[in-house]
Structures are given as structure tokens and as C-alpha cells.
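Removed from the display is one protein chain of the complex; every other protein chain stays in position.
A, B and C label the chains in the order they appear, each numbered from 1.
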Amino acid sequence: MHKFPIGVLGASGYAGRELCRLVLEHPALELKFASANSQSGQRARIAGRDISFIASEDAALGGAALVFSALPHGASEEWVNRASAAGAKVVDLSSDLRPGTTTRSCIPYGLTELTRAEIGSASIVANPGCYPTAVLIALAPLMKKGLTLAGATISISAASGVTGAGYTPRPDLLFAEVTEDFRAYAVGNEHRHLPEMQTFAKKLGADNDLLFVPHLLPVARGILATITVPLNAHIDRPLAIWEEAYSGEPFIEISSETPALRDVVRRNVVRVSAVTAKGLRQPTLIVTAAIDNLMKGAAGQAVQNANLMLGLAETMGLPA
Amino acid sequence: MHKFPIGVLGASGYAGRELCRLVLEHPALELKFASANSQSGQRARIAGRDISFIASEDAALGGAALVFSALPHGASEEWVNRASAAGAKVVDLSSDLRPGTTTRSCIPYGLTELTRAEIGSASIVANPGCYPTAVLIALAPLMKKGLTLAGATISISAASGVTGAGYTPRPDLLFAEVTEDFRAYAVGNEHRHLPEMQTFAKKLGADNDLLFVPHLLPVARGILATITVPLNAHIDRPLAIWEEAYSGEPFIEISSETPALRDVVRRNVVRVSAVTAKGLRQPTLIVTAAIDNLMKGAAGQAVQNANLMLGLAETMGLPA
Amino acid sequence: MHKFPIGVLGASGYAGRELCRLVLEHPALELKFASANSQSGQRARIAGRDISFIASEDAALGGAALVFSALPHGASEEWVNRASAAGAKVVDLSSDLRPGTTTRSCIPYGLTELTRAEIGSASIVANPGCYPTAVLIALAPLMKKGLTLAGATISISAASGVTGAGYTPRPDLLFAEVTEDFRAYAVGNEHRHLPEMQTFAKKLGADNDLLFVPHLLPVARGILATITVPLNAHIDRPLAIWEEAYSGEPFIEISSETPALRDVVRRNVVRVSAVTAKGLRQPTLIVTAAIDNLMKGAAGQAVQNANLMLGLAETMGLPA
Partner (left out) sequence: MHKFPIGVLGASGYAGRELCRLVLEHPALELKFASANSQSGQRARIAGRDISFIASEDAALGGAALVFSALPHGASEEWVNRASAAGAKVVDLSSDLRPGTTTRSCIPYGLTELTRAEIGSASIVANPGCYPTAVLIALAPLMKKGLTLAGATISISAASGVTGAGYTPRPDLLFAEVTEDFRAYAVGNEHRHLPEMQTFAKKLGADNDLLFVPHLLPVARGILATITVPLNAHIDRPLAIWEEAYSGEPFIEISSETPALRDVVRRNVVRVSAVTAKGLRQPTLIVTAAIDNLMKGAAGQAVQNANLMLGLAETMGLPA
């Protein structure tokens, strides 16, 4: 089979390595280079192959059909532009080009199930953040149908495994600091992913404020979002809304049981459930959504988008 | 020092063992018996001492100045009555006699900092549940001052370590099932602790619905509650409300940083923080509270209550 | 492709579920029944499919081309005989028919890389224990060449994840008991797997006593064995011995770095390393070997054997 030459910028972090792994195991992609500025010259063993990290400056951007950028926020946009100028399509995993961050309105947001029509012909796609992927996939069916209570606050409590914080060694991410602990962070509605969620929620037609409290879990991978949604009116069979909205979607699972991290780790899926909160005066749903932050929350969704951009089957090379 | 003879019913579970440990290390208490029906005749090593579990039927209830019952919900009330009839004071750690469960209105609820006046002279005290302890200590200052928005839902997302589920072997609590996982349970506002929270919140004067979603954490001990509270009006310096309400309380810590489990494990404290949620139309606080579910959430608070019931210093034998 | 009908007896434990998963994902096998006496009538979700457990008594043994028995030790042999009498080939994962346990000398021991010639034509194969798989694959190249010091003790320190203890709920396997702990068990050279190792080591020509101390790790999966081997004489390049012995083996990895659990989990491999112990009077090697106890240590190796017994490619359906 013909294989598209692929580059990965920022390949040494958790998302970057997962990208390399998915590219190496993909039947129609071929890894041409993997850059990692801080580890340039070093090697890593990924998917049974020895990968040599090069400096981004040395990357043959023009030789790639598509480049993934997993460079840090702030540093990525420049390289996205360079790769694009060199003729490569680009999927940017940083927040630089996402809604709410950039003013470049022409960059499609790669929340594939919700923006699929814009992805196929795009030359650059802004891959969503991990939390927004779980939250927006969970909320979109309600918002698109106008079922959320206008003006009301939607309260989102989410928890992520530590790979969400990246591979950079920080004392607070050492094993001995994280084990047997749990804490909220960016409390006060100040997380970097919030503008992305707010902007896209508005685009979906919702007139809601989002209150987002992330937590750090003592697990390696996975995000669980628990979302309280005030409704216009009681809904009889809530799950039907998601079943209808995502009918036929290969990477969305609707479940009558609340999803757990172990249902989704190492898989490119969002698993969603929804139940009515009993005993409240205000009709309210509790929506839960789980993803693997490195798969559907980063590298998996990036490959899903890349598949579309390269004219491949959307599911190719992705474990559902 | 004179030591009060103490009995522990249901001593083989996590709360029961913690009770035995606290009694054994307490300068004014002496463990007279520890019952554990399923393990009667067996021994356990607690606090460096060998404890022999007896059957509850064999317990010399009348010889105890005070009996702690950590028997299962439903089975406890009968033994509370027996011990009380035999002349012992009783702290019941089950839910049998808590507000919202029992109709016996005369039993004080042992959320010590909020009900202290009723504890000292009580012959029976209903020790609060672990989640209600964290949640009600966190919410009481707002509720007592009438600051919560009338009619609004307060959304509580809480997560507990696995000792909260007890020592009974269940396949879903095996190490291999819990490690690297995280999930919500009793979703739909159906947790057994909810009536207790609702009843007491009403008593505090709050006109709010409570929406409570608990989660199971891959840690042994600790509860973190993250609470979204709609307010009547914006509050300038939220922490001041808790500082004032709990001034001088030895077991309440008010913190400008969001509390983490490791701030509280193996200590008989509630640690609370509160910040204003930015960017919302509805003035809203995010209140976080952490406890050790076996200490302030069970055995520690039980000893705190017992100290008062026996005329001892409230802090005696408790690590703050 | 034609698919062989397969049965799994004892399917609800960790090894049994892993077997079901491997059969379901195998291109040439088809799961016909899965029995689980204690959970008969219940359903489990495995590999994206709903499996109904039946009682072993209800299993159509004769309809299966091959039956895997993951029944408990002691209970398995009877069912192996029944399935065999009904015309099915059988791979027995219990210890009932392993060397050192049974006196039925005609049952091949399915340590595939070392007994391959006997497996293809066998109607019953005794699948090795998890510890013996790691230890014997690690030691065989030295023993077959007569390099171990005659009469000397080989000291084996090994550690296993908790799935090695099975899915039966035991208080000592609860998350809260295992997290942050580590301990040896069956100390005194008394582990059930020892006769299997001794008997096979003798068959390999070794005149050595084995001293085996297993430990329980706070991880779900994986075994690491650290083995001290006194030698007849110094060996210049120890790794070459394993490279030669296992040249071309798809499921054996020889590594210059000491293997870690994460190198092998969810893979059907043994990863081995060996280095000379510096500064000792007695020439000594330190051999380390890692496996996934549920894969190469149980279900994976069972499928490897089944592939040979059914005339399929040995690697079919197995992630290397």
C-alpha cells in the first residue's frame, strides 16, 4: 500500500510518542522524522522500533505529506506555519490555533464528529484539547437541540491522569507526590482549556456559562468528566438524545452505565452516559464522559483528522 | 490517669479498626472489648497490640462507659439500643440513627463543630457519614448566613478512597480492578448519604436542592468534595466567611490553596478552601473540602464526640 | 477463514477472561462457550462483546475443537478428561497436569519454546505456571549447556502483580490492602510452582537446587524474576547464550537492559537479560526475566500452544 510520509514535531512528550506509535502502526502512514528539541540526537524505542529524535530545524518539512505538531503551546504556531509553507498539511495538537485562543478564524477545529465537513479539505487543523474533547462531545447533542436552560451555568467537574500534564519533569508530578493523592487545580474557572470550550459551545448555539474544575488523578491515563446540566424541561429518555446524535459514529459509545477510565484507555473513543438527577426542582441531567487523554484526547483524534485530510478511511489505524 | 472502659462493636472493618487504634492510643480510654461477628475468635494486630475479636452477643455492654458501634447499616440500631439499655453511652457510626434515616428526633447528630451543644449531655450520638462531614462542614457557613441562592441547586462532585466502601471483599474493590481506574457511582442523585445532607442543610436554613455525585478513587484513604454554590450576591473575600465561622476550631483548617488528600490523611481535620468562579453571570463559589474518611469522616469524629460525652477535652487522643 | 470452535472452562477469572478475549480477537478461533460455575447465567463484556457464562455441566464439550480449562487447581483434571473423552483437544491452565504434580507422564508441558516438538501432536497440553514460564525460559539456555555450577543453589527472587492471585475476592487483595505495600509470601521455598520448576530443570540436565521467593507487587499485571546463577566458569558475553538459544523465536526478547514490567504487559513475550555479577569469588550471573502473567504466563501461551495443536501458525492472534 502507498504510504504517506509523515513528520512529528515535539515527539518526545507523551502525546508525541503516542503519535509516533500510531503512525508506525498505521497501514498507510510512514514516519519520516520525529523532532524533539530537548532530546535531539537521542533515541527512543516506540512500537518495537528505534526512533532517533532530530532537531525541529533539521526536519525536512517539505518532504512530509502531513506534519503533526505536538510542540508546546506558544511555540507551535510558528512551526505550523513553516510546515504549511513547505507544502505539508498540518494537524496542530497545541492550543495555539484553537477557538478562543487564535483570531485566525479560518482554521478548522478538529473535533471530528462535530466538524467533519471542514476537515477533509483543510490544510491545517487545530486538534482539540483533551478536556474539551470529552466535554464538548458530551454536551453537543443537548446544545444543538437547544435543550440546556438558557442563561444557566453548566458545572463540569473533570479529572485527568498525570500524562495530561506532559512529560516535563516537575516535582509535583513525581510518583511519590501523586500516589495516594487527589486535588483540584486551576480552581476558579481559570483553566487554559476553558475559552476553547466556551467558544465552541456558543457556536453550537448554547447560551450557557461553563464552570470547569479539573482535578489531578493518581493514574497514568484517562479523563472522566462529570457534568451537571440544567434543562429547559424534563427529558424522558435522555440516552436517546446521544444515541440519535451519534448514530453510526465509530468512536462514540453511548452507555447506560456510567463510564470508567478502564473502559476507554488505549482506545480512540469517547464513552458517554446520561441520567436524570432525582429529587431536584430544576430538571437536570448528569452527563458523564470518559476518554483516554492521549488517544481521543490527543494523538488518536489527530490521526483521525489526518486520515480525513489525506483521503483515507477515518478509522484507519485507530483502535476503537 | 483514670481510663474509661470502651467497647467497639463491628471492629473488624476499616472504621472499626481505626476506632480500636484510636482507643488504644487514647490517654483516657481503655479498650474493653472489640466485637466482629464474622471474625469472632480471630485476632488482629492494631497499634502494636494483639486484639481478639469476640461475638457481639458475648460483649459485656454494661461494663463499658461508652460503646462505639461500627456495625453495618440496618444491623446497628438494635445494638445501640442494647448498649444504651445496659447503661453505656453510645456513638453509632452507622446511618441508622442519622437525620433523614431515622424518625427518632431525639438523637443528636454528631457533626461536632455544628452540633456541639447537643453532644455533651447526649447518651446516644449519631456519627455523621464521611461525605456529609466534608460537605456540610464546607457548606454550613454559607447556609447559616443565608448566602446561597434560594431555590438553586448546589452541585457536589466528590471522590473517595476505597476504604470508604468498607473491608468486605467485593471483586470490584480488588486492587487489579481499582488501580488506574476512576468512575462515578450512585449517579442520578441516589447515594445513601444524600438524605442526611438534605435534612441537615434544611436545618441550617438553606433552601437549596443538593445534587451529589460520588466517585471511587484509586487511593486507600481520603475524600475530596468539589462544590459549586450559586450565591445571592457576589462575595468579596469568600475565605473570611469560613475563617469567622470556624475561628478557634482545632479540627477545621481554612486554606487559601485548594486542599489535597495528602494534607489531611491520618488527621482528624476538615480542610476547606473557597474561590469565586470567574466569568459567570451568576455569582458562584467553588468550595473544596478534604477529609480522611476514616478519621474526621468516621472514627476520629466518633472519638471527638465520645470525648465530649465523657467530659474529656474534645481534642484528647486525636491527631490534628 | 474457517474458524475452529473453542470452549473456555473457568472463564470468569483473570486468566479465563484473557483467554476469552484472545479467542474473540483470534482470526481462526471462535468462542463457542464460556463456563463459570459461580457466575453461571451472568454476562460479561469482553473485547466489545457480551459473553454469557454457562455452567460447566452445560458445556457442549464435544462441539469444541479445543477446550481451554482455566478451572481451579484440583478441579480441572476431571474436566480435562471429560473434554478429551468428548473428542476435544485440551489446554489445561491449572497445575493439575504439570510436571511435579501429576504422575501422568504422557502429558506434554506447554513451555512452547522448549517443548515445541511435543505440542503439535498432543491431545492434551499442561500449560505452565506463570512463575515457571519466566524462570525456566530464563534458565534453560544455561542449563541445557551445562553451565550452571553442579550442586549449587540457584536463588530466584520474583515479584508478581495481583492478578496472579486470581479474581477470587480475598480481603488481602483489596486495593486498600495492596497499595503502597510489598511483601514476600510462601517464604521457605514452599510455593506451589516450585515442583514444576524443579522437575523441568532436572529434565534440562541441571544439577541445581532452586530457592524461590515470590513477592506480591502493587501492580495489576506482570512478573519480574531476578535470578542469581552460580556458574562453572566465567562467561565473557553472557547475552550471546540467550541470543543463540532463542534465535528466531518470535516471543522471546533478549535485551542488554534489564527488563521492566512495562516492556512486556499485554504482550505474549518473555524478555530476558543477563549480566555478570562483579566482585564475587564465585563466577555468577544475574539473570532477569519479565513477562505478563496473564499473557505469556497464562492465556497467551495457552493460545500459542493451541495454535500448534490446531495446525495454525504459532503466532496467530498473539500480540508480540
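As a convention for this text, a contact is a pair of C-beta atoms (placed from the backbone, for glycine too) under 8 Å apart; a residue touches a chain by one contact, two chains touch by 3 or more.
Computed from a predicted structure; not experimentally measured.
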Full-complex contact with the absent chain, from C:A85, C:A184, C:A240 or C:A313: C:A184
Residue among C:A140, C:A201 or C:L217 that touches the chain left out of view: C:L217
Among A:G41, A:P171, A:G248 or A:G311, the residue in touch with the chain that has been omitted: A:P171
Selected residue (touches chain absent from view) among C:S76, C:N268, C:T284 or C:N307: C:T284
Interface with the undisplayed chain - residues on chain A: 14, 161-163, 167, 169-171, 173-180, 218-221
Contact footprint on chain C, counting only the chain that is left out: 151-153, 155, 157, 159, 161, 179-185, 187-190, 194, 209, 211, 213, 215, 217-222, 224, 226, 228, 230, 258-262, 265, 273, 275-282, 284, 286, 288
For chain B, the residues touching the chain missing from this view: 179-180
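We adopt the following convention: only the chains that are shown with their structure count from here on.
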Interchain centroid distance [CA atoms averaged], chain B/chain C, Å: 46
Numbers and ranges of chain A residues touching at least 2 other chains: 179-180
